[in-house]
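Only one protein chain is missing from this complex, and each of the others stays in its spot.
Here is chain A:
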Amino acid sequence: MKAVLNNQQDQIGLTRRHTFWLRIRRDALLYILLLLPLLYIAIFKYAPIYGLIMAFQDYNIFQGTSGSEWVGLDVFRFIFQQDSFYRALKNTLVLNVLDLVAGFPAPIILAILLNEVRMARFKKLTQTILYLPHFMSWVIIGGIVYLMFSNSGMVNLFLDSLGLSKIEFLSQKTPWLVTYITVGVWQNIGWGTIIYLAAITGINKELYEASDMDGCSRLRKMWHITLPGIKSTINILLILQIGRMVSIGFDRPFVMGNSLVSEYSDVISTFVYRVGISSGDFSQATAVGLFQSVVGLTLLIGANYIAKKLGEDGIW
């Protein structure tokens, strides 16, 4: 902060143009560092946009985008006629809404609880253990889930030995849904906590001290200081989450799904995989992807608009 102030004092009296180059030169290293993520975004996020034209072509993999025939909106028409597309769309929304309801508050609560832990070492240890699942591949998690929750899995053997009836966690629709959401929360909770804990660290300590003087209980402090302190973080994350409503990761539904619950587990990403990669129909896959992005953007803008109307900070 101090350095920035110094910089600005130096610049007084210089023209804008000069200051710009001066800044670049002064922080050259920082800009070079910035270049890397920018390149990443340019190559992996912007360059592929070019491929969107496939959605308007009868794409022939051997002719490429330059040689394929243009078909206008035919591909979209074909997709919107398919029942399986609507099912995938519906499932994506349902799974994401449930994920949001169950998965969004979880890290906030956990972060606040962790924040109250006094023993620093215990806090760190808990945090580490909790976010470990985030680094596990879904394939491995899927294997663990199968071993634990299948009809002949650990949990059911245990229930059986108690004389209780089995629960078909993975092969009945509703139990599968619960398993799917719960496992998702378990995997993500620790990771999500990090951001909130960071936000909590930013809250002015004096506020807590003052409330101590006033004789506030712990719960009151959580409610009146911690939560409002991280409100803007919660807001931004919520808006972003809503923007991602129509997109869904591929691994989790693919690994955890099976034919018995396909009516719930078939989502947009697995649909794209099936028509795009398995059936080699790249036009359809691209069109679905484009559709997904457009709806996502609309939701994001909508959520941001509403947040601003409610007097909160939006993301722009």
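Here, contacts are C-beta pairs under 8 Å (C-beta built on N, C-alpha and C of every residue); 3 or more make two chains touch, one makes a residue touch a chain; residues count from 1.
The criterion applied here is as follows: contacts and distances are computed from a predicted model.
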item: Protein that the absent chain corresponds to, by UniProt name, given "Membrane protein", "Aldouronate transport system substrate-binding protein", "Tricarboxylate transporter" or "Beta-ketoacyl-[acyl-carrier-protein] synthase III"; value: "Aldouronate transport system substrate-binding protein"
item: From A:L30, A:I43, A:L73 or A:A210, residue that would touch the chain that is not displayed; value: A:I43
item: Contact residue for the chain not shown (choose from A:L73, A:I109, A:I277 or A:V294); value: A:I277
item: Residues in chain A touching the chain absent from view; value: 8, 11, 16, 19-20, 23, 38-39, 42-43, 46-47, 49-51, 60-67, 82-84, 146, 150-152, 170-171, 258-260, 262, 274-275, 277-280, 282
